[in-house]
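So that we are looking at the same thing, I have put the structure below in structure tokens.
Note that one protein chain of the assembly has been removed; the remaining protein chains are unaltered in position.
Moving on, here comes chain A:
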Amino acid sequence: MTAPAGVLVVGASAGGLAVAEALRRQGHRGGLTVLGAEAHPPYDRPPLSKQVLRGAWERERAHLRSAEQLGALEAELVLGDAAVRLDVAAREVLTAAGRTLRADAVVLATGVTPCRLPGQDGLAGVHVLRTLDDALALREHLLAGPRLVVVGEGVLGAEVAATARGMGLDVTLAGLGRAVLADQLGDRIGGALTRLHAERGVRLRLGAAVRELTGSGGRVTGVRLATGELLPADAVVVAVGSRPATGWLAGSGLPVDDGVVCDAFCRAAPGVYAVGDVASWHHEGLGRRLRLENRTNAVEQAQIVAANVLGGERPYVPVPYFWTDQYDVKIQAYGLPTAAAEVEVVEGDPEDGRFVALYREGGAVTGVLGWNMAKAARLRRPLVAAAMAPATSPATSPATPSPATPSPAASPATPSPAAAPAARVNTRA
């Protein structure tokens, strides 16, 4: 196997950093550049809506690695400069500051960009929450005024609402869904989460569309719902989902369809890979494309991407996992729990505030959820892992070589474009 001489990772968040570390740990001794749009060193995003927002952590605590650890990586970290164009054939990235970065392999790790509401831009006091700077700006605002309206009843919106209540704010949570996280976890768990927020004093306006943001003198004053109700606000958080950050890839020729379209090996084109929130890859166990916006996926996928950059041929077949902390409730979810599944409590009791629930669709266990029962939930992970494992028939699934022994077919003398099964990119449903 001939490893690429130089690797460029575009994105310096959890996924990008993890690729860089995994490349070194897996033996890459060549050049390594990590390009990050933000000026901060790599930091962790899940604490932004919790520990950082409520002020329990100084910002440095959210940094993923110390300066010493980053130094030991022997990578060139180019921070505060965004990629603006990719030349796929040349594996060359142009940056906003005018740099041209060239490599033998490029890993795309640009994440997602939060969606915004019409009229949001130019109205002070309206926030999205994606970056460390977003979190610090929002915290300043929360400390300055007592009334917060959160738009969006998904994970981020619910966590922000919970954190703000813990800070003593007057919080209203508005969203299109019937219940908190109902879209992600269904009505039963969603109902329990909705009751939790109501018990903790959050005013809920669910099943409600937002008509407009109201403002005065360039500052937000409230959120008007389609029902006509006006929710007065000193600050508004817009948490209505996000989109893969692929705008800069327009014109590159890379297939983009709700993320960078990749094959089972997380490869978008010869020598070009994607990792984390931005990657929409073919999950062989599910037999379809999947894109996950969660923290664990970024680092798990990075291990596979690094192995494949170095000449491996490992399909990425994870059991998805996410967690959310709201008040004193810690929810852990394995697999793909959906609103369509049947939900059965198999251990503990919702009345006691701790239980494990299984999600089933078509007879198969598709999700395991723990509510303040993290370990018990993890112990049931094999149930969902079985359902998500690729079929063992060679006709439907290539062998899964171990990281140390890539299959001979995956070890061309050079990482030549012709050797990569790029055709796969466009052959999935």
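The rule is short, and it goes like this: contacts are C-beta pairs under 8 Å (C-beta built on N, C-alpha and C of every residue); 3 or more make two chains touch, one makes a residue touch a chain; residues count from 1.
One rule holds for everything that comes next: contacts and distances are computed from a predicted model.
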| item | value |
| --- | --- |
| Among "ABC transporter permease subunit", "YdbS-like PH domain-containing protein", "Ferredoxin" or "Cytochrome b561 bacterial/Ni-hydrogenase domain-containing protein", the UniProt name of the subunit that does not appear here | "Ferredoxin" |
| Contacts of chain A with the absent chain, listed as residue ranges | 14, 18, 21-22, 25, 44, 46, 61, 64-65, 295-296, 299-300, 302-303, 321, 323, 325, 330, 332, 354, 370, 372-378, 381 |
